[in-house]
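On to chain A.
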Amino acid sequence: MSVEVRGLNVAIDGRPIVRDVDLTVGDGERVGLIGSSGSGKSMIARAMLGLLPRGAEVSGSVLLGGTEVVGAAERDLADLRGRYVGVVFQNPGASLNPVSTVARQIALPLRLHYDLTRAEREERVMAMLAKVGLDESVAGRYPHELSGGQQQRVGIAAALVTSPRFIIADEPTTALDSIIQRQITDLLVSLVDDAGASMLFITHDFSVLARATTRCAVIDDGRVADRGATADLLAAPSTPEARELVESARRLTLDPTLETR
Partner candidate 1 sequence: MRFIAHRLLLFAAALFGVSVLVFVALRILPGDVAAVMAGTAATPDRIAALRAQFGLDRPLVVQYLDWAGGLLRGDLGTSALTGRAVVAQVGQRASLTFPLILMSLAVALAIGLPLGCASVLARGRRMRGFLHVVAIVGGAVPALWSGLLLILLFSRGTGLIGIFPSQGFPSEGWRDFGRALASLVLPSVATGIVAGAGIMRYTRAAVGDLVDGGAIDMAMACGMTRTQAVLRVGLRLATPQLVSVVGLTFAQMITGVMVVESLFALPGLGALLIGDVGNRDLIAVQSELFLLAAFFLTLGLVIDLIHRALDPRLRIGAGSGESAARSNGGER
Partner candidate 2 sequence: MTMRNLSESCTRVFRAIWRRGSGRYALTVLGLWMAVAVVSLFWTPQPLLATDGYHVWAAPSAAHPLGTDGTGADVLSWLMAGSRTNLVIAALTVVCSGALGLLLVGLMVSRRAGLGSVTVAVVDALISIPTVLIALLLTVPFGASVGVIVGACSIAYGLNLARVARPAAMLAARSDYVGSAFAGGASGWYAFTRHVVPNIAPVLAVQLSISAGTSVLAEAGLTYLGVGVGAGVPSWGHSLATSVKFINVFPLTVLWPGLVVTLAVVALNLLGDALVRVGEEVAR
């Protein structure tokens, strides 16, 4: 599914957070958004999903496979989410429902959007668990009984169980340590590519970005500061903002204490 963002503006309580952002994600393409925290990149993703907080004002246009999201009715947006668009959140420990089992959470999008029998649902959930590399025994457990990496695998399973055509991954690895970060990034990329879906990958970490995306946009203070092929931007950042982010990413990846943790 291709995604077109044109002239997107988001203001919260009158304060502009996202300013005039244009962005395209082609069919089957993996695109990154990179920027420091507070740069407004998560708000772009939320605007695409209709998940903005109270008091937010949006203008511009977001076309998800031809459907206009900005100004759409709550019900239509809900039909879109979890069916055509899957979301992987930053902190699975906080976003997974603490009082619901892993199997129930992965099954939730199926229950909301499709009329399946119990057995069919269970079969899909188990298949999805296998795909994200989790043992079947995890199905009956609660999120707090899992490690951070396992929790994020559950998050990915819930986002992908309905085979959505577009995935938004909002800092999916930030809450994890570096070895797990790589595993989760690689898992997400391979699953998205296998399904032929497109993905918007949000991060503040260039080293993760290089593994996950082919093209990217650098967001600074709510604006697109730079854009291009991820490899080019990493090799030769053309703007000061991009240069700064690349430098800090290099420092991080070269820092031996972080690598061995």
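Keep in mind how these were chosen: all candidates are chains of the complex that A comes from, given by their letters.
Criterion: a contact is a pair of C-beta atoms (placed from the backbone, for glycine too) under 8 Å apart; a residue touches a chain by one contact, two chains touch by 3 or more; residues count from 1.
Everything numeric here is computed off the predicted structure, so don't read it as measured data.
Asker: Every candidate listed belongs to the same complex as chain A; state which one touches it: 1 or 2.
Answerer: Answer for chain A: candidate 1.
Asker: Write out the stretch or stretches of chain A touching candidate 1 in their complex.
Answerer: Listed in rising order, the residues are 49, 51, 54, 74-75, 77-79, 81-83, 86-87, 89, 91, 94-99, 105, 108-109, 112-113, 142, 144-145, 155, 158-159.
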